[in-house]
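One protein chain omitted, others in place.
Let's look at chain A:
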Amino acid sequence: MQLKTYLIDDDSLSIYLTEQLLRAEEFSTVIHTFQSASQALQRLVQEKEPPPQVVFLDLNMPVMNGWQFLDALAPYEDKLLGRCHIYILTSSLALSDLEKSKEYDLVSGLIHKPIDTEEIRAIQSQLNTQEPSAGPG
């Protein structure tokens, strides 16, 4: 099975790190990285290709932050639900972010940087159990 992943983070050091950690766990075959949320949004909503199964989204970014990205996705929520799993990946430890993330159905979880092996494997198993229920769509 081919797994496509988006990595959205303005911090290049963080992107490189997460990408290497994912590769070390053989998490994904294709990883697209974006240093700007608006670029990722543009690509995601173009619908020229199937959406990524997993998105790692940083919160604290200039111009368009993670929340603004999620708000911009609202019109596409029905199409993406069940097909695209968004994980917030943030260095912030604020509880308010966790609370807020629960308001978004597209958000499957919130992970504090740096992402570790256990967290990567947990996402993998989560995706595998959901695979049958996702249906033919």
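We take it that contacts are C-beta pairs under 8 Å (C-beta built on N, C-alpha and C of every residue); 3 or more make two chains touch, one makes a residue touch a chain; residues count from 1.
The rule is short, and it goes like this: contacts and distances are computed from a predicted model.
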| query | For the chain omitted from this view, which of "histidine kinase", "Spore germination protein", "ABC transport system permease protein" or "Predicted Zn-dependent peptidase" is its UniProt protein name? | reply | "histidine kinase"
| field | chain A residues touching the omitted chain (full complex) | value | 10-11, 13-14, 16-18, 20-21, 24, 35-36, 60-63, 91-94, 112-116
